[in-house]
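The complex is shown incomplete by one protein chain, all other protein chains being positioned as in the whole.
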């Protein structure tokens, strides 16, 4: 991904755009066929030479053309005919963002594959579901990963859409009127560079496309933060249901030799903040003045590479974390059991209402027993207390109460959900 | 749009979700058929009563159910069976956002219609294209509006996609396992409320969906800012090519009776900042803890109504501005002419290179004459200077030079562009 | 706080500004003394009447002046002499933000008082310090609160500075030149309204002041999020070292009667996102065009009330949470003890290096024993393992090792820190 944003790559794309455009101009008879051939044959560039010329003329595309012309010779004057700098710059950016998207889509595919594998591995590994950080009811660890899979699958679809949004080619001249260049040139370059034609450009490709692109990266980064946060929570000392892989020789703290910290997912949390931070500048880039101003350019020189390289790194890192994540099913079960059966409170509530108790009364009956268990930090058992509460046993027999304390009951629709997420074979 | 976010609307949607769910439960035989019928027949609610109950129980859904139960009677205990509050809240939010989207899509359609009408009206109205705020080459005012049309048409497609992303129904119980409620209930409610089924939920619908939604609104707002900024520029005293409609009786300034200000588009610029400002909180909402925390809720209570109502207002205002925009073609022509023909400099450059002058030399020749015109503030004529420059006339005859100063030359592809944007009939 | 932003309050401030300005004009002999007296004596306004007039003239200040003039009679023509609307609007906003600041400063004082009381209460309550969510070394709960105190004390100082930044008065006429109004008027109004004089204004007070103000609110909101997040963590089921007060009658979940959730601090987390979200629009408001455009106005109509009311609410809520926070010292001790003494690993490391073992070797020796404890989930004891490790006992005697497992050792500088934060009396 880094290579894509190097000057070498950029100028290579510029050269291809210019050369393809000259081909199309030759097809139209605007420039000699030989000139087009000469550009492909003799055209080359040197990054440092371009920099030196730019220092004088203060215009990057002119510097590039001057350098290429030094190699091509007189035929070089047929290059860039009727084009404006932005035709090259914006089409190049479209190519770079399209290629960056392809890398990111591959990253997402790798992450999705790992998430699917580990979701299926832990499809029925029981663990406590938590809302507000508080034990709620049982889920499976596979379900957690299936949720992440579904979320990143949506993100993949969004990125494919964002890629299409941004992968357009504009070769429309100074203010987008094709005054000095035929639309056929644009169509030719678009096809050769793997882009679609921009229906109407000003001097530039409109920046709502890029805004949508970087906003989509911001959403993906936020999903990364969500999964990273989940793992950070699971690795907390008191929870410790899963842990980032800790390699031999690794040190967790310069001061405390006992530490094993979720530093990778904490790092991902920070990276997510950065990719999100690039969304607003991209949105502010939309309102260029008239047919263009160049304020978008400095922004894109930062966020083009920074957002895509950071996200590429983050997705790869997250894939590695999930791939090697150390999962502790025994600890999950231990945590599940620690609250004295509180996780079954809803089922008792429902059983009471089915038995004719009003919802209000049922809630009150269960809550008063649950609060005792809560305050005992799990030393008391909800089942025992309920069986000893005459108002409860007036409605439900001990056996009926016990039947509500069944873990498997909660997992009967896991297959359904897996089929929804991964397709019928995963059920 | 405002009505959609009133408590009355929200509780109405809650009621429908609960009643439809009870229907489905009755279909499954989980609750009596009569109970479902009773809810529809006797169920109602009072906003102030719910508020009073919530003040005690500090839980909005419980307060709502308690209030409805007061009207329905004992059958009310079959309502909300196996559901969790978020099933109601999140599905309701999905309905609200879907309906808000429908209003916004209608707003966009109205704006698109106005943009199209005025674009066609001014399809060939010449005006100067500006890059960097500096005169570049001629365009037409219709092209400016066609660009805006294409941009808002893309925004429409993005909003349709964002609507689909956010219009899902989750009735999956406490932590999304369907432990106490059959997936068939979810399917039934989804169909009745015009939503799709959420493939896998936690306790809540995942917030990447909402993040994408509000990010999309942020992009649309940025496009509004762009068009508003264009009009603000055009109304500047020195430019005055177009003007917001100024109604009789309106006052521009309390101190200066001569003022007519682009206050509507300035207002839109500020509103765009607000809608953009809501994007980041929506992105920060994604990383909820475990199966959910409720931090997203306060954010959504602000941005749900604020972003959609603001954008609805802004789109309607922008539509009105474009609809009634006072356009001054004579002034556009006057501005076009004021720079002594500088706008034709590129065509002379191209003609020189076609005539065998190197691109470098051609650029220098044209630039040295152009700079004289520039410094005269348009008092000198580029055409005259070029005809008097022996290095130019060595390559081009006066007639050949004159032929490059032709306005219509720039508009020969306007039909092509209009066909791309509006379809073949608009060409 | 809400009252401050009501139309009634706003128009009251407008009236005072206009009346004070007319006094000053009378002092200068520009308007009759009787006119100034008449304005104070007869001047009043009706909000609905102003709204009706504004619907016609589309200018709020003109509508206000017209309404007041209806009560004052002919002398009203001496009101607003040489002033521009922004003189009134911006000075009013300065008054509102200054008053809002006073409320927020009082909120901070209340929070600081509660933090100090509870910090001193728990000055020596031992609890585990965590880095990366992993047990590190012991701290006291009072230290956690002292950190929060110091942070909010800094925020108080920042807010005082931000208040000073924003509390300026500009009565400088149409474009800030005082062409039609003497600077003495500004000085008089500033003094009467409790503001300082704006040294140089355009038509408006420069918006960098407001940007700094709202940025400061964003920092305060982030500090709220930090303390709220701490409490959310402490209330997690597995940790449960502290808990939001849960009132009798309160319900934590519509489905699960056992739930007690940290909903107040989760709510605060969301509110912090909103206040932060208002920072960027405020920053975007700085770059107004020339001597002013009105794009800032719509932004401020949102964020003026929304940011201050939200922050006021959030600070009050946080104060309530800390005030009533249920703290569980026994549970803190239990958590401290659960990792088999790992929290003392650094002290053993240091003792080994003091005894001549190289830092590298010492780290390795302690880490290999600590990892065994870690993997036992606290069932093994670090002290026992170290006493059984011959490489360790070669350097340290059992007694020397044991001496490193002393909790009080960690608290010997708590007095020093308390004195730094609360002053010498708190030590």
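Labels A, B and C are assigned to the chains in the order they are written; within every chain, residues are numbered from 1.
Convention: a residue touches a chain if its C-beta (ideal position, glycine included) is under 8 Å from a C-beta of that chain, and two chains touch if they have at least 3 such contacts.
Model, not experiment: these values are computed from the prediction.
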- Using the definition of touch stated at the top, determine which of A:105, A:161, A:184 or A:274 touches the missing chain. A:274
- In the full complex, which of C:39, C:195 or C:283 touches the chain missing from this view? C:283
- Which one touches the absent chain: C:28, C:52, C:161 or C:326? C:161
- Query: Looking at C:71, C:301 or C:410, which makes contact with the chain not pictured?
  - Reply: C:410
- Task: Name, in rising order, the residues on subunit A that touch the hidden chain in the full complex.
- Result: 56-59, 61-62, 65, 80, 82-85, 173-174, 180, 232, 247, 249-256, 261, 263, 266-267, 269-271, 273-274, 276-278, 280-281, 284-285, 289, 293-299, 302-303, 306
- Query: Since one chain has been left out of the picture, which residues of subunit B touch it in the full complex?
  - Reply: 128, 130-137, 232-233, 235-240, 251-253, 255-263, 266, 280, 284, 331, 335, 338-339, 342-343, 345-346, 349, 363-364, 366-367, 370-371, 373-374, 377, 382
- For subunit C, which residues lie in contact with the unshown chain of the complex? 65-66, 69, 74, 76-78, 80-82, 129-133, 136-139, 143, 146-147, 150-151, 154-155, 158, 161, 165, 173-180, 183, 197, 199-203, 206, 208-209, 211-212, 215-216, 218-219, 221-223, 225-226, 228-230, 233, 269, 272, 276, 279-280, 283-284, 286-294, 346-347, 350, 353, 357-360, 409-414, 416-417, 420-421
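Everything below uses one rule, namely that only the chains that are shown with their structure count from here on.
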- Query: Can you name the chain that lies farthest from subunit B, using the mean of each chain's Cα atoms as its centre?
  - Reply: C
- Message: As a quick test, compute the distance in whole Å between the mean CA positions of subunit A and subunit B.
- Response: 23
- Note on the structure: subunit A touches at least 2 other chains through residues 130-133, 136-137, 233, 280, 284, 346
